[in-house]
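All protein chains but one are shown in place.
Letters A, B and C mark the chains in the order given here, with residues in each chain numbered from 1 onward.
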Amino acid sequence: MEKPHFLQLFEPQLENPILVEGLAGLGNIGMIAARHLIECTEAKPFAEVYAPYFPDYVTVNKEGICRPPRYRFYVAKTEKNHYIILTGDSQPSMEDGVAHYDICDEILNFAAKYGTTRIITLGAVASSNASNEVYISATSEALAKKHLDKGTTIYSEGKILGATGLLIGMAKKRGWKGICLLGATTGFGAERGVGLSIFKTLTSILEEDIKKETEEAQEQTQDNKDDKTTEKTLK
Amino acid sequence: MEKPHFLQLFEPQLENPILVEGLAGLGNIGMIAARHLIECTEAKPFAEVYAPYFPDYVTVNKEGICRPPRYRFYVAKTEKNHYIILTGDSQPSMEDGVAHYDICDEILNFAAKYGTTRIITLGAVASSNASNEVYISATSEALAKKHLDKGTTIYSEGKILGATGLLIGMAKKRGWKGICLLGATTGFGAERGVGLSIFKTLTSILEEDIKKETEEAQEQTQDNKDDKTTEKTLK
Amino acid sequence: MEKPHFLQLFEPQLENPILVEGLAGLGNIGMIAARHLIECTEAKPFAEVYAPYFPDYVTVNKEGICRPPRYRFYVAKTEKNHYIILTGDSQPSMEDGVAHYDICDEILNFAAKYGTTRIITLGAVASSNASNEVYISATSEALAKKHLDKGTTIYSEGKILGATGLLIGMAKKRGWKGICLLGATTGFGAERGVGLSIFKTLTSILEEDIKKETEEAQEQTQDNKDDKTTEKTLK
Partner (left out) sequence: MEKPHFLQLFEPQLENPILVEGLAGLGNIGMIAARHLIECTEAKPFAEVYAPYFPDYVTVNKEGICRPPRYRFYVAKTEKNHYIILTGDSQPSMEDGVAHYDICDEILNFAAKYGTTRIITLGAVASSNASNEVYISATSEALAKKHLDKGTTIYSEGKILGATGLLIGMAKKRGWKGICLLGATTGFGAERGVGLSIFKTLTSILEEDIKKETEEAQEQTQDNKDDKTTEKTLK
């Protein structure tokens, strides 16, 4: 295996789906936000991707079952939109930039097969103090400014690292439209609060009809304030 | 040479062989167990694999003869099973994860040609104190639990590094069944005792008819307690 | 994306164009000189190249618009010559030598399509003290000596790193003719003065008719002496 390998679980019927990315990363903010979306939309996994530049080990769960690292694609349909949600608990090494370019390109190819031309990536920027501020960058100035009324701040003159940055950057090169929502994190531990802020902004941008679930998720997060394991909160 | 290169020594006739892997690694436990199996079953080497991501040197033996690093495939037939046993004295660099994925995939392709759909990988987990405990992970919960009566303990919520992990993980993705037996090691020197424990568990799982040889091997190990060179013990 | 990807903005009509390279690098000298040339010749971007070994992030501008790292090709036509000017604000990692070879080869292939057989690369050599000295290296001794009357000094028994070196070296292997102009820099900050010296030598070598603009550029540089941002000076 020299190239990413896609494993199709079932074949969904989608119309102009929006690709939403939230992978493991800085503070796991993107992943947390993506998992909130998966829960609230009752999204189902329909494909997996394995790649040779993922970590070279298998993870073993409580029952002793092993599996290699992977990304998963979930499908969700709401009244307003169809979604392909990409999440995963690992990323290529920060040093392996070529791997990042390669898998991002393959992911865009995969989403393009379903007619995707819009993308939302969810991630984080390192900051000396965490806040619930939500920063926005986009493929055009109009798109960046369009959502300022949802409480976002323009992310100005900076860099967006890893898949969160490359996916939207390479999507732009294909002529897609997209926005990127970024939370601020000090980088210590999972930032569930910031992840939830990102999710709330995301849903207010996307549609009204999953707002109710957001509020429920918020309460759940409050309850689990002392819980360090993101996984447990989100499952 | 950019890809692994297989050198066929002879073409064995096999029926549903089980692939057993024991490579050099942490405490050389997997390699020691695999070599016990090779001896007891009088397995013969039938293929070799060379790879560009093996160490870039040749090793020279006592007689001055040089050869590049390689893996070897042995064939064994017992009354109960046919085996392809994979062993070798080197591995790709721990930093080169892509190499691990690539060679594991090629090894599974190679074994698949002989009809393999079952795999047993033998390795180690790092531990603060060595013990003769044998941990088990598997491609399914049923398979992990099936062999608890052989004195194994479920390996729970951990990672399995390198070929030992990736081979079973990628075999699972192909729909194969498999188990992984792991010894605990502090990582100092060759763990001949732990390797033998793994081998004993392996044979009690596989079949009864090679038990006798196991006991002989055990005595041999006792005799060589002060001998630091694994190679000498096993040849 | 495993290979560099060229994005054509429009298709220029060119006759025996000279490829002029000035990329980001030591003191950004080559890039500064190339941008002076772009301004003075009113060159227009006609192609872009994206590569998997560029940094794996997107840059975001003041307006929040993101884009991946890229090189740009500009086209310019003067009375004397046609030019393809290559510039860009990033380079592959210094550690990834294979990437440097690969993209340089692709760039030469690209320029060759337009009939290019002459190349001028612009860069820098590290020095303990910056000076306005302009060093010259070439694909032949005659060519190196030809321009000594323009105040250049033969660059003797040294190395030329990165794209500035490899492009002319690999061009030579193809039978092209070329020169390389090098400024000396201590490596601290953008060397606008040295960049301008290189540009002036370049134009005196290439042709007389863009000399006037050079002098204007010089004045502009004087005005911006305290301005640390190269970008602002050059736009």
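Heads up, the rule we're going with is that contacts are C-beta pairs under 8 Å (C-beta built on N, C-alpha and C of every residue); 3 or more make two chains touch, one makes a residue touch a chain.
Not measured: the values here are computed from a predicted model.
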Taking the complete complex into account, which shown chains does the hidden chain touch? B, C
Mind pulling the chain C residues that touch the left-out chain? 97-98, 100-102, 104-105, 136-141, 144-145, 154-162, 165-166, 168-170, 172-173, 180
Quickly run down the residues of chain B that touch the omitted chain. 1-2, 7, 50-68, 93, 99
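The definition used in the following text is that only the chains that are shown with their structure count from here on.
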For chain B paired with chain C, centre-to-centre distance based on mean C-alpha positions, whole Å: 54
